[in-house]
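One structure coming up, written as C-alpha cells, with questions to follow.
One protein chain omitted, others in place.
The chains carry the letters A and B, assigned in the order they are written, with residues numbered from 1 in each.
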Amino acid sequence: MATISYIPEYAAPETYLNTRHTVASWLLTKDHKRIAILFMVSITVLFAVGGTAAVIMRLQLLTPHSTLVEAETYNKLFTLHGIVMVFFFLVPSIPATLGNFLVPLMIGARDLAFPRINLLSWYLYITGASLTITCLILGGADTGWTFYTPYSSSFSNTHVVLAITGVFIAGFSSILTGLNFIVTIHKMRCPGMTWFRLPLFIWSMYATSIIFVLATPVLAITLALVCLERILGVGIFDPNLGGDPILFQHLFWFYSHPAVYIMILPGLGVISELVTCYSRKAPFGYSFIAMASLAIAILGFLVWAHHMFIAGISIYGGIVFSILSFMVAIPSAIKVFNWTATLYKGSIQLDTPMLYALGFIGLFTIGGLTGLFLATLGIDMHVHDTYFVIAHFHYIMVGGAVMAYMGGLHFWWPKITGKLYPEWWGRIAALILFFGFNLTFFPQFLLGYLGMPRRYYAYAPEFQVYNVMSTAGASILAVGYLLPLGYLLWSLRWGRTAGPNPFKAAGLEWTTASPPPPDNFEETPVAGEPYNYHEMDFSDV
Amino acid sequence: MSDLVAHQFDDLEQQTEADTLGMWTFLATEVLFFGGMICGYCVYRLLYFPAWHEGSLIVDNFRWLGVSSGAWNTAVLLTSSLTVAMGVRAAKMGDNQFLAKMLVLTLLLGIAFLAIKAAEYTHEYHEGVVPGYSLFHPDEEISGDLRQAAANSQIAENTLRHEFQLFWVFYFFMTGVHALHMVIGVGLFTYLLIEARRGRFTPKKHAPVEIMGLYWHFVDLVWIFLLPLLYLVR
Partner (left out) sequence: MSEEKHKIESVGIYLLIYFLLLALLIATVSAARLDMGPWNVVTALVIAVAKSLLVILFFMHVRHNSRLTWVFAGAAFVWLTLLLGLTLSEYRFRPPAALAHSVAQLERTSDR
C-alpha cells in the first residue's frame, strides 16, 4: 500500500489520532487504540507515585538509623509502593497498553470483541486508582501490599478499607480486560490466522488472560472478607475469635502468585517479538514457546504456598509446593533457551528495543534462578522476608517486566504515534537503565543473604555499604526512566515521521499505516506464515 | 436493540458466538468468585464441625409446612430455570408472547426467592445470630443448644460461640452475595421482558435471551450447592 510520505499535508489520511479531537471523543471512545493511550497515560502517572515512594524509602535507607521518616511512615511507604506498583502499574502495564493496542491489529481485526467493556475497564482502573490516591492523601495504609491478617483485619489503624476497595475495583478492571482478550482471540482472527500462525505476543496475552479471569475473582472475595472483618468486628482471620490467618494467606496467594505471572507473561511475549525482529529470524521452536506460555499460566496456579513455607503450613504441603515451584521454572527456561537459539546465527541489530530485550534475557534469568533458591525449603528458611526476596522479584519485575515494557514501547512507538524516537538517546537510556538497575538491586541479594530483613526502616550498621550502593543505583535508575519520558514526549512534536514498517518487522500490525486508521486496516488482511523474515529483503539497510 | 451487527464483527453469527463465549468466560470468573468464599467455608467446616453442625440446624429450622425455607427456595429456583429454558425456546421460535409469559413467571419466582430470603434473614435477626460485635446475641434456646454441643464435643463454650459466629458470617456473606446476583438477574430479566413485550426477538435475534438465560441458570447452580453446604451439614 502507498506510504504516507507521498501524501501532502493538507490531505492527511485519517488515523485513530486525528479523527476527532474533542475531550468526549477520547473519554467516551470505543476505539481500542485510544483506550490503550488512556491507560498508557494513567499508568505512567501511577508509576510516578509508586516510584516516589521508592525514592523516599531508598533515601531513608542511606543510613542505618535515619530520621528522614518515622517507622510508621516507612510502613506506609512500602505499602503504597507495593500496592501501586503491583496493582496499578505492573498488572495493567503491557496488557492494557500494548495489549489493548496490538491484539486486534496483530490478528487482523477491527477492534476487540467488546469495545464498551474495554472502556469500562479503564474507568474501573481510574476509580480504583482514585480511591488509592485518596487513601494516600488521608494518610495511607501500613499493612504491606499483602494485607496480611490479623494485622490488616484487626489491628491496623490506617485506611485499610479504602486501600482494599481501590484494589478490589482495579481487579475488576483486569478481569474485564482478560475476558475481552480471550473472546477476541478465539473469535475474531482474520482469514488465514490459525492458532499456530498467531504472533507469540498473542499467545502470551491469551495465557495472561486465563490468569486474569480465573485468579482475580479469588483476590476480590478475599479482600472483601478482610473488609467484612474490619467493619463487623468478626473473626474470620483473627485467631482470638476462631479465625485462621493462614487461610487468608492461602486465598491471597492463590491470586497473587499467578498475578506475578500476569506481570511477566506479557513481557515474555514482547521479548519474543523483539528478539525475532532484531535477529531477522523466525523464532526457534515457535510452538514450544507458545505452549510454554500456556504452561506457565497453568502451572503458576499450583505453586502459591511457596510464599508460606515458614508460616506454619504442613511440611507435606511445603514439599509438594516446593516440587511444583521447581517445575514452573521449566517453561520459562524453555523460552530463554529458544530465544538464545533464535539469536544464534541471526543478523543482530543492536537498536534500542533489542538492548532492552537482551538486558531482559540476562536479568530475567538471574531473577528466575534466584527463584529456585527460594523454592528450596532449606534456603527459604534462611532468606524468607529478607532483601534476597526483594532482589529476586525486582529482577523479574523491573529487570524483566519493566524492561520488556520499555522495549515494547519503543518498538511499537512509531506504530502508535506515527513518530520515530531518537535512536541514540534510546540506546543511551537503555544502557543507563541497565547499569542503574543492577547497581540498585544486585547488592540487595547480598544484603538478604547476610540477613537484612525487608520492610524495616532501620538496619544494622554492617549493612550500610550495600544500602548506599543500592540507593546510588536507584538515582541512576531514575535517570534511566526520566530520559525516555523526555525524548518520547519530544518525539511526538519533533520526531521524524514513521512509515508503516520502519523496523522491517513481521506481523500484521506493520502492514497498516503508522498510526493506523480508526478501523485498523483498509481491508481485512489475510494472514500468512508468521515471522517470514527469510522472505524479506534487507539489502537496502 | 436493533438488528445491526456491531462494527467490530463481520456478521451476526460471529457476534452471537463472541457474546456467548463472553458470557461463559464471565461465568467462569463467577465460579472462582463464589469459590473463594466456598473455600473459606470448607476450611472452617473441616476445623469446626460441631459449630457448623449447630449453625446448619438452625438455618434449616425455618420451616413452612414442614419443609425448610432452603428447600422451598431451591424448588423456586429450579422452577425458574425451567421457565427460563422454556422462554429461551420461545425466543428461538420467535414467539415473543409466550416468551413474555415465561419471563413474567421467572421474575415472579425470582422475587419469591428474594422474599423467602428476606423472611429468613428477619427470622435469624430475631434469633440474634446476625454476626457483628454489637449484633450477635443468640437467644436463650440457641445458647442452651450451644452449651450442650460444647459439652458433647468437649470444647470450651466461649470457643464454640466464636466458631458458631463464624458460621453465620459465612452464611450471610455467601447467601448475601448470591442474593445480590439474583437482584441483578431480576434487573436483566426485566429488561428482557420489556424487549419481549415490544416483540423484539426473532429466531435470528434471540441470542440476548439465551445469554442472559445462562446467567440465570448459573445463579441457580450456585444455590444448588449452597443448599447442601449451608442447610444440610449433618
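In the analysis below, a contact is a pair of C-beta atoms (placed from the backbone, for glycine too) under 8 Å apart; a residue touches a chain by one contact, two chains touch by 3 or more.
In this text the structure is predicted, and so the values were computed from the model without any measurement.
Touching the missing chain, out of B:Glu17, B:Glu54 or B:Glu120, is residue B:Glu17. Taking the whole complex into account, subunit A touches the unshown chain at residues 186, 214, 218, 233, 239-244, 247, 250-251, 254, 301-302, 305, 313-314, 316-317.
By the touch rule set out above, subunit B reaches the unshown chain at residues 13, 16-17, 20-21, 24-25, 27-28, 31-32, 35-36, 38-39, 42-43, 46-48, 60, 67-68, 71, 74-75, 78-79, 81-82, 84-86, 89, 92-93, 133, 136, 155-156, 158-159, 162, 203, 210, 213-214, 217-218, 220-221, 224-225, 227-228, 231-234.
The definition used in the following text is that only the chains that are shown with their structure count from here on.
A straight line joining the Cα centres of subunit A and subunit B is 36 Å long.
Interface residues of subunit B, counted against subunit A in their complex, comprise 6-10, 14, 17-18, 21-22, 25-26, 28-30, 32-37, 39-40, 43-44, 47-48, 131-136, 159, 162-163, 165-166, 169, 173. Those residues of subunit A whose C-beta lies close enough to touch subunit B in the complex are 104, 109-115, 175, 179, 182-184, 186-188, 213-218, 220-222, 224-225, 228, 232-236, 241-244, 247, 250-251, 254, 519, 524.
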